[in-house]
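One protein chain is absent from this view; the other protein chains keep their places.
So that you can tell them apart, the chains are marked A, B and C in the order they are listed, and the count of residues begins at 1 in each.
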Amino acid sequence: MKKLALYLILICAAVSFIYPFLWMAFISLRSVGDAGAGSFLSSFFTLQNYKAVFMEIPIGRALLNSAIVALSTTASVIFFSSLVGYALAKLRFNGRETVFMIVLLTMMIPGQLTLIPLYTLIVRLGWIDAYPALIAPWMISAMGILIFRQTFISIPDDLIEAARMEGCGELRILTSIFWPLSKPAMVTVGIITFMNSWNEVLWPMMVVRRQEMMTMPQMITTFSVGGQSGGELGVEMAASMLLIIPILAAYAFFQKYFIEGIASTGIKG
Amino acid sequence: MRTIFFTILFLFFAGSSGAIELTYWTSSNPEEIELGRLLVSQWNQSHPDVQVKMQPIPATQSSEEVLLAAIVSKTTPDVCSNILPAIMGRFTKSKAVLALNAFPDYEKVVIGRTGSKLADLFRSRDGKLYQVPWKCNPVMLVYNTAIFRALGLKPPKTYSDFSKAAETIAADRDNPGRWAMAVSIKTTWWQRLFDFYPFYVAATGGRTLLCNDSAAFNGPGGVAAMTFFRDGFKKRYFPMLGFSGNIFLEGKTAMDVAGPWAIKYYRRLKPGFEFDFAPIPVPDSYKGPVYTYGDPKNIVIFATTKYPKQSWEFVKFLTSKEADLKLLELTNQVPMRSGIVSDPFYGGFFDKNPLLRKAARQAQYVVPMDESQHLVQILDIISGQFEAAAVYAVITPEKALAIAAKKTQALYDYW
Amino acid sequence: MTTGDERKDAIGYAFTAPYILFLLVFTAYPLLFSFYLVFHSWDLITPPEYVGLKNFYFLMHDTDFWQALLNTLIFLAIHIPAQVVFSIMIAMALAEKIVAKTFFRAAFFLPVIISGAVVTILWAKLYSTDTGIFNQLLGLAGIAPVKWLTSTSLAMPSIAVMATWKNMGFYIVLFLAGLLNIPAHLYEVSKIEGTTRWQDFWHITLPLLRPTMLLVVVLSTFGAFSLFIEPYVMTGGGPLNSTMSVVLYMYKHAFLFQHMGYAATIGFALAAIILLVVLIQKKYLDSD
Partner (left out) sequence: MAKVIFEKVVKRYPSGDRDTVRELSLTIDDGEFLVLVGPSGCGKSTILRMLAGLINVTAGKIFIDGKDITRLHPKDRDISMVFQNYALFPHLNVYDNIAFGLKMRGAPKKEIDDRVREAAALLGIVPLLHKKPKELSGGQSQRVAVGRAIVRRPKVFLFDEPLSNLDAKMRTQMRAEISRLHRRLKATAIYVTHDQCEAMTMADRMVVLHDGVIGQCGTPHEIYSAPRNTFVATFIGSPPMNLFAAQAVCEGAASGLKINNFVLPLPPLTAARLEIGSKYTFGIRPEHIYLADRVPPGVNSSVPLACEVELAESMGNDVVLHCNSGGLAFQASLKHDFPVKSGDKINVVFALDKSHVFDEKGERVA
């Protein structure tokens, strides 16, 4: 009896979490004529809304931009953060503890404080409407450094020494010993970074104005808010679907890491 | 095949022989892009040594923002024809634009075309002219002639007329739920250029928002205009909801506020739709010509140009008699050319397009916006107070305008 | 070439150098420049002008800023408690022995991974006064449509409910991890002592969840003060500025009015307020 109530609550909650997305997918597939109210399966499905999105806004270009930005940010965060994480975990040098303290401190700075000066910096660098503006300020993450350091610290020093004896330089040790041994950490850092970068909307809105340089969330926001969608619900939902499909695919693929990685670090965007 | 080859060869040599290239930015609406393409190709054919490259300003952001960003990054074009005069204050302050007085034939060209009365409106505070007055879109009342005919209405001239018309529309049993006029409840600053501001200009007989760096809008005219909207929302003449799509085109409202640029837009979206323009309604006590906001767009030459002379020649070409006709034909916007209504050169066009004759007549009674670095913020302040006093009616129009005036004052006091 | 420790020194510096450079350019410089900006007026185009404490003075008297702060605090006051209560409830349900646990967990986590922009666009439709599902459901129950986003008193709570829905999955996962960390024998002891489940919850579960609670509260505070895209898309800050958040207000000053100095001042004040709020939370949740 008690179990039944439990399931009832959980199912109701789960439905409320999933339903909006189903509705969105449904609306995006419905023909333009009957957008608005209506029940499921009331009409046949069509891709015309998706066609319309591609016709009305350069969504293909936005997808490309988002992919370039999110992938290069992710690659850079993984590479540089693991580099620093390795140095902090396994190399001895003067100032190591200071650097580590700085990493921890930067995590405490509210982003709102540096947002405007960062924007002015981008303007001065002449990076407005360019990929560097979207990538460079997020190339290394303190969160990534921290995760890598914690992971690397538990890898025995023996392995480093063995690798050095066997002829590895430090970079080689990082890439061919530490990386393969820290796959969960790499995946965690990777997906958190990818997700944040893919979904980020405030920063692109600040540094990108040209339509060809817009990322997906920005494009869809301006499309929706700017009224370009002409109030066509189906088209708007189709555009939104295009934004969430890649992240949903990544989610389906890495589900375990997604949830556990994020839970273990307690960090998100 | 061979011709293509020679053409390429020619272009190659032409290019390498040092033909000057000018960059020209236009507005991004399809009509103006078409106009730009036509004029640029004409120019390029007749001027092989000065080639112009045209580029529409990206559509998603406001042109002002794009231009400001370009100034910051020093990537401004040579010539731009989509300049909101109100924003010129910041352009001149940052020395981003050329003073056109420097060109010897400037008087002849600009004053000769626009007339000194209108041209003076765009004169900068230092007495120089940095912009060539180009075209305007007098903001007017546009009404659905089918509905008006069916209900036996005439376009309202005064607020009382408007009320009566609105009551008639509301009482129409065949079309329940139809509103009198579409007014946006969004608070984006430029929305007020299509409701409060033109009504304010009309009610004050052509005054602008500011006078000597101080708010001028909280006088009787401003209160009258604000009260007009407050009453309209209160009596449900205007729909009080965020709507998508164009409800005027859909026949859900009988009137809208728009400029002549809308003619092409309406015809494209809904062929056969019947509409007409009328002056903005004024308070019952108002006498005199009805002014409105002209929504002017001007042409400037940016200081980054390497070829001021060639740019100036191109600007003259853009504002020539023939170009102005093309402007009328392709975009249905009104060149700021004095005497255009009576000029037989354009007579044929106006005969075919009586709506534009109306717009061109109205164009004689237009004002721009004030040239102020705070203009956007002042409109934003007014917009917020419009929402409070008119849309939600939580404070009186007098109070709202007083607050807006005070906030405007604070801007000048602090910055 | 050197060996051992010295070489490690050199490599240590080489490996951290990109980060140090990055830090100097993208953290230290903006941080310092924000100090510069708060004392200047700058529109990006004309040279910055020193204005002393004018920005702060204007901020003190800027009723719109205080309204934005109040709005943000209202958002916080609804969002955070709702978040904590519902997340704990669902996490406790998920901690029981149930089938399809992974499915439920994944379902609740779904909105977390999806762009806030999309979630907001979607919910704007759900909240729509005439066609939204909420009012349709209310209509079925014979209740008149509610102006979710166009009434000054409901708009911010509506946004807070949506934000709670979006982020809850993340906090459910955190609480679930916290719950599973509580040793089972504690409950066995209480079973022997004959306590009720409610007493267990108050005297064992809740106190032991404290560290998670602090984490959740601090993280959601940081998140809540960043409120931007939701009002930007849904309401544009209206009606009557009732959903104008501090970040949206800052954005408006920076990008609509080009008041870089003033926008930086708003950011500065906001950062100070965030740290203050977090300190207070820490004091009350981290006391033992």
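Quick note on the criterion: a residue touches a chain if its C-beta (ideal position, glycine included) is under 8 Å from a C-beta of that chain, and two chains touch if they have at least 3 such contacts.
Because the structure is a prediction, the values reported are computed rather than measured.
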Option touching the unshown chain, where A:Lys3, A:Arg172 or A:Lys256 are the choices: A:Arg172
Identified contact with the non-displayed chain, of A:Ile109, A:Leu181 or A:Leu248: A:Leu181
Residues belonging to chain A that touch the chain removed from view: 156, 158-159, 161-169, 172, 177, 180-181
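Simple rule for what comes next: only the chains that are shown with their structure count from here on.
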Common touching chains of chain B and chain A: C
Highest C-beta pair count, chain pair: A-C
Length of the line joining the C-alpha centres of chain A and chain C, rounded to whole Å: 17
Residue list for chain B, restricted to those that touch at least two other chains: 65, 72
Residues of chain A engaged with two or more neighbouring chains: 123
Chain C-facing residues of chain A, complex: 3, 6-7, 9-10, 13-14, 16-18, 20-21, 23-24, 36-37, 80, 83-84, 86-88, 91-94, 96, 99, 102-103, 106, 108-121, 123, 136-137, 139-140, 145, 170, 195, 198-199, 201-202, 205-206, 216-218, 220-221, 224-225, 233, 236-237, 240, 243-244, 247-248, 251, 255, 258-259, 262-264, 266-268
Residues of chain A defined as touching chain B within the complex: 123, 126, 128-129, 209-212, 214, 222, 226-231
Of all residues in chain B, those that touch chain A in their complex: 58-61, 65-66, 69, 72-73, 243-245
